[in-house]
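Below is a structure I'd like to ask you about.
Of the protein chains in this complex, all but one are displayed in their positions.
After this line comes chain A, so read on.
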Amino acid sequence: MLSIRQLGVSFTQYDQGLNQRQLTVITDLDLEVQAGEVVAVVGASGSGKSLLAHAVLGILPDNAQVTGSLRFKGQPLTPARCAQLRGQDIALIPQSVGYLDPLMKVGPQVRRVAQLGGLSKAAAQTAVGRTFNRYDLLPSTQGRYPFQISGGMARRVLVATAVVSQADLVIADEPTPGLHPEIATETLTHLRELADEGRGVMVITHDIEAALQIADRVAVFYAGTTVEIAAAADFPERLRHPYTQALWRSLPQNDFIPVPGHQPSPDQLPTGCLFSDRCPWFTPDCAAERPALRSVRGGLVRCIHAD
């Protein structure tokens, strides 16, 4: 359904005077999302995850340059096609209630999403009623302002926006941060249901555990690129990339050993492998060029030494 090849996103920044700086936030990113599956994009903060969502939706800021190819249902995603598809075929589930208009009641806001998705006003109202009912939101919730609803309700309202838009591809950006574990599980279940109904779901998160609860495949993000795309079942024994393995070990319930070092800053990326300065397997070959994404044991990995 969604196919991303060699995606690059960079920003031109001007600091003091006319010094141009090129910030490369996404490099050589490859990703595939099929109908009916949940693909989790997992990475530490600052790895360009949210920008991936914005790039697919075509809502990056004006000073961003996009390279590579984005395809949706086989057709290239040109800016014009993006504008036409977003809200209709591709929907975003944002991070928090802060993405709702603070001065507009919840019901009309969700109804507006349904209308933008192509429904008439009356049909949109019906769809909102039905969807609120599906997610155990009382009809009176529609008359509330975003500041009046609880965190759990807010999550359900945000999921409802994706449902009423009738989109085939749903991108959830950090669906579980700071949520009570029960509510997080509930939200994840809702996302899984969306995929089981035939939609493609891309979940962007920093929380591997949450991702593994529902994902079919996990794409691991590092410094703006996918270093590994593994089946959920590959965790933890069959991981291929040293970063993925280190990330797994860094979880509190595992060894809780932090990955040494820091992600490279976007304005000074290393020339070779982006992980080279932190990698325990580093050899001089790694610094020669960016490793290509290659197939290893049924998954994809961007490392010359993985096997």
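FYI, a residue touches a chain if its C-beta (ideal position, glycine included) is under 8 Å from a C-beta of that chain, and two chains touch if they have at least 3 such contacts; residues count from 1.
Just so it is clear, contacts and distances are computed from a predicted model.
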| message | Considering only the chain that is not displayed, what protein name does its UniProt record carry among "ABC transporter permease", "von Willebrand factor type A domain-containing protein", "Acetolactate synthase small subunit" or "Succinate dehydrogenase/fumarate reductase iron-sulfur subunit"? | response | "ABC transporter permease"
| Candidate in contact with the missing chain, chosen from A:P94, A:P175 or A:G272 | A:P94
| note | Only one of A:G74, A:P102 or A:P181 touches the unshown chain, namely A:P102
| remark: Residue positions on chain A contacting the omitted chain are 54, 57, 59, 83-88, 91-92, 94, 98-104, 112-113, 116-117, 145, 147-148, 161, 165
